[in-house]
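Single-structure report; data block below.
Our next item is chain A:
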Amino acid sequence: MTANVVSSALPLQAILVSALLPLVLVALGRVPNWREGASLLAGCLKLWLVVKMLPAVRDGQLLEYVLAEPVAGVPLVLRVDGMGLLFALVASSLWIVTTVYAIGYMRGAKEKSQTRFFVFFAFSLSATLGVAFSGNLLTLYVFYELLSMATYPLVTHHQDANARAGGRKYLTYLLATSVGFVLPAMIFCYVRSGGQMDFAAAGFMAGKVNSTEALVLLLMFTFGFAKAGVMPFHGWLPGAMVAPTPVSALLHAVAVVKVGVFCVLRVFTGVLGVDMLKEFDLGIVVSFIAGFTIIVSSLIALSQDNLKRRLAFSTVGQLSYIILGASMLSPLALKGAMAHIAMHAFGKITLFFCAGAIYVATGKKYISHMTGIGYRMPITMICFLIGTMSVMGLPPTGGLISKWHLLLGAPESGRWWLMLFLAGSTLLNGAYLLPIVYSAFFKSGNYFGPDSERGEPPPACFWPLCLTAVASIVLFFAPNLIFQLASLVV
Partner candidate 1 sequence: MDWLTMDLIVARFNYWVYIVLMMIGLYAMIAKNNYMKKLIGMAIFQTAIMLFYVSIGTKKGASIPILDHHGGEHGAGSAHIAGEAALKVGEAAAAFPEAAAAAGTTNPLPHVLMLTAIVVGVATLGVAMAVVQKINDQYGSIEEDEVLKRIKL
Partner candidate 2 sequence: MTLAQQAPALILLFPFFGALLTLLIGLYRRSWCWPATVAACAASALAAWSTVVQVAESSNALVTYRMAGWVPPVGIEFRVDALNAGVVFMIAMVSLLVAIFSRTVVINETAGKEHFFYTLFQMLIVGVLGIGLTGDAFNLYVFLEISSLSSYALIAMGRGRAAFSCFNYIMMGTIGASFYLLGVGYLYIKTGSLNMVDISRIMHEQDLFQTSTIHIGFLFILIGVWIKMAFFPLHRWLPNAYTFAPTATSALAAPIMTKVSIYVMIRYMYTVFDPNFVFGMGPRSDVVVWLAVIAMVVGSFYALAKRKLKMMLAYLVIAEVGYMVGGAWLANKTGLTGAIFHIMADGLMTAALFLSAGAIYYKRKSYNVTALKGMFQKMPFTMGAFALAALSMIGIPPTCGFFSKWYLISAGIEAGHYGFVGGLLFSSLVNAILFFRLLEYAYYGEVETPYVAAGKRGKKKGFREKSGRDEAPLSMLVPMWSASLGLVLLGFYSGEVIAFISRYVAEVQF
Partner candidate 3 sequence: MKKVGLLTVLLTGALLMVGVFDFPAWGDPYSPANRYLSTHYVNQAEKETAVPNLVTAVLADYRSFDTMLETSVVFIAGLAIFAILRSIEGPLVQARKRTESREKRAEKRDAGGDGQDPDLIVQTTVRLLLPTIQLFAFYVVGHGHHSPGGGFQGGVILAAGLILVAMTFGLKNTLKQFSERRGLAFGSLGVLLFAGTGLLCALMGTQFLDYSVLEAVYPFTDEIMARSHSMLVVEIGVALTVMSMLYLIYANLASHGDMKKGL
C-alpha cells in the first residue's frame, strides 16, 4: 500500500477553499448577491479540486500532504483513499446544491445574520473534508473537534431560548463524549502502539491489545464519536433541529452525522482492524447496540409530529445501519456500509429539502398540518416520495443498492439473524414516512385540499430538491463509482 503514496497539495487546497472563503464573505458581507455568488463559486472550485483527485485514487494511489508535526511521530497529515474521497465527493457536491438551497431558504425565511451563517457553513465544510482526508487518528480528532466548534453557531443561529437549549445539548453531548471517551482512547492507542497512529489496512492496534482492552477501546470509540448518534448518545440530533433547514439538511443529514459514522468506520478498519475484531469476536457487541438504536429510533420517529424531528430520528436509525454494517465485519457489509453513506445522504437531504421548502412556502412545520399538501406542491411531494423510497431501500433508488449489500453481509458474517434488524426497520421506515406522502396526496386537511392553489416553493429551494431526488434515482443505475471507491480503503 505504501508503495503508491503520492505527495500532493490537492487535499489541502480542497480544504483551504472553504476555510479561506469566510474572509471573502466578510469582505462582501454587505452585498448579498456577490457574497452568495462567491459561495457558489467556491463550492464549484472545491468540487473540481475533489474530482481532480479521482483518477489518481481510482488507480489505487494515496494522495498525501503533511501539515505539521505537533506530536512526536504523529504528524497532522492528509491522506486521501477511496473511502475518504467518496465521502468528500458526496459532501462537496451536496455543498453546491445546499448553497443554492440555502440562498433561497435564508432569503425566503428572512433570516438574520446571513453572513455569519455562510461563514460558519464554509468552516464546517472544511472540517468535514478534513475528517474525510485525515491520514491518522490525531488528524481525524482535530478536524472532528473543529467541526463541533464550527457548527455550534449554526445550530444556535436563531439565538433564542430554544436555540440556546439545543446548542447547549449539542455541545454537551459532542464535547463530553469526544473529550471523555475518544481522547483517552486515542491517547491509549498512542501509548500502546508506540507512537504510531497512521491508519493501516489491518489496523495499527492489531496485536497490541488483549481482548478486554480491545472491547473497551471499541466501545469508547463507538460511543465517543457521538456524531454517529448511537444510542444513548443520540440526544443532540433532534435537539439540533432548531437550526435553519439548510443546516439540518447538509450537516445533520450529511456532513456532521456522516462524519460520526465515518470516524467509526475508520476505527473499525484502520485502527482496531477487522481481523482483530473478528478474532476477538467483538463485532456482535456493536451489532446489538446498533440494532437496538435502529429499532428504538424508528419507534420514536413514529410518534413525532414535527417533520424535522421525525426525519432526525430517522437519521439516527439510518446511521446505525452503517454502524451495523461495519460491525458485521464482512467485506460485503463493509462495502455496503460505505455506500450507504452516499446513498442515504442523497435520500435524506431530499427529505430535508422538502421539509424546508414546505416551511418556506407555507410556514408549516408539523406533519398534522400537512395533510393534503400534495395538491399544493405536487412536485415537491413527489420528490419527497423518492426520498422516502431511497431511505426505505425500494427500487429504483440508490438506497436499495446499499441495503442489499448490508443484507447480504449478514449471512456472510455468519449471523443471518442480523437481517431481521434491517427488515424490521425497513417496515418501520415505511410506517413513519409513507403515511406523510399518502395523506399529502389522498386526503384533505385543515389547510390544504384538492382545491388548494398550486404553488411550488421559490426556485432556489425547488430545483435543488429535484436535483437530489433525481440523483437518488441515478445512483440506482450507476452505483459503480461508489463501490469502486468503497473498496479502495487503506
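What to note about this one:
Quick note on the criterion: contacts are C-beta pairs under 8 Å (C-beta built on N, C-alpha and C of every residue); 3 or more make two chains touch, one makes a residue touch a chain; residues count from 1.
Inclusion criterion for the candidates: all candidates are chains of the complex that A comes from, given by their letters.
Here the structure is a predicted model, which is why all the values come from computation and not from measurement.
In the assembled complex, chain A touches candidate 2, while the other choices in 1, 2 or 3 stay out of touch.
On the side of chain A, the complex with candidate 2 involves touching residues 67-72, 75-76, 141-142, 145-146, 149, 156, 159-160, 164, 167-168, 171-172, 175-176, 179-180, 183-184, 187-188, 190-191.
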